[in-house]
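All protein chains but one are shown in place.
Entry: chain A
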Amino acid sequence: MSTTVLRSKPRRSRLHRREHQVALAFIAIPLIGFLLFTLYPLLYSVYASFTSWNGLAAPKFNGIDNYIKMWNDPYFLKAMWNTFYMMIGIPIGLVLSMALALGLNRKMRGTTFFRTVYYVPVISSIAAIAILWQWAYNGDFGLVNQVLDIFGIQGPNWLADKDTVKPALIIMATWKGLGYSMLLYLAALQSVPRYLYEAASLDGAGTWQQFRNITLPMVRPVTFFLVVTSIIGGSQIFIEINIMTPLGGPEFSSASIVWYIWRQAFNNLHMGYASAMSIVLGLIIFVITVIQFRLNRRNQFSID
């Protein structure tokens, strides 16, 4: 060993080099996977977005026709609108999960039980959940309307009415995501140093003030993470739409953008147009995320 080290003094040791190579080999596996299964398809769809392509024959270049078509396509705009409309579930979900986390953070009996209860939807298959909620939303004998009936409210036919289908989907998505956000908040709450609260209460801060000035800022990284991932995830909402309203809902009122892209690509043989829409969607998500990171950087702070 020592001879090796001496001999290769100007260069790095053989051991070092070898380990370096092995490390590269390990990195290569995900890297090749990324290049092959993510970057290549991505670049190809950029190319495809400038073509007329039906997915069966070779793509034919048609310039920016797809992008012009998109601008004049009322269903594209409607699907975009629907997708972003359904994101109003995100702040609602955050507030609810924060409240739940605060509740479960207290020392009381049965917290493990409740954590499990709220986490079950997260680990359940989205397809199964969508079917379950489809039944629950049934206008005639669904669970939701039966419960409303107890209070003397005549519930709507949730999924068949253009005014209620989006709220129905929002409620479901919020319910599904609640457990996940709650768990992250719970972890964040438990890592807030106790002494901050002690110091604050010595200074005479009330519960609200403590929450407002200690808890909220301390869990801000988690909030940021949740907002970013929820927006990215929310723009790609698809499975529940496709299962619960297979035709995009009454008057196209629940069609999400990914659902529309999928339909154009695989049902209507407009693979090129669908690629163009995906590119636009990707850019929108990218821009929103960049803005969020910028805003977050401005709000950063540290405790010393």
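As a convention for this text, contacts are C-beta pairs under 8 Å (C-beta built on N, C-alpha and C of every residue); 3 or more make two chains touch, one makes a residue touch a chain; residues count from 1.
Here is the rule we go by: contacts and distances are computed from a predicted model.
Novice: When you check the chain that is not on display against UniProt, which of "Acyl-CoA carboxylase subunit beta", "Sugar ABC transporter substrate-binding protein", "Poly(3-hydroxyalkanoate) polymerase subunit PhaE" or "Monovalent cation/H+ antiporter subunit C" does it turn out to be?
Specialist: Not shown, but named in UniProt as "Sugar ABC transporter substrate-binding protein".
Novice: Please identify which residue in A:V46, A:V192, A:L269 or A:I288 touches the non-displayed chain.
Specialist: Spelled out, the listed residue whose C-beta touches the missing chain is A:L269.
Novice: Pick from A:I32, A:I68, A:I232 or A:I291: which residue touches the chain that isn't shown?
Specialist: A:I32
Novice: Out of A:P121, A:P217, A:P250 or A:G282, point to the residue that touches the absent chain in the complete complex.
Specialist: A:P250
Novice: Which parts of chain A face the unshown chain closely enough to count as touching?
Specialist: 18, 21-22, 25, 28-29, 32, 36, 52, 54-57, 134-135, 138-141, 157, 159-162, 247-248, 250-252, 265-269, 271
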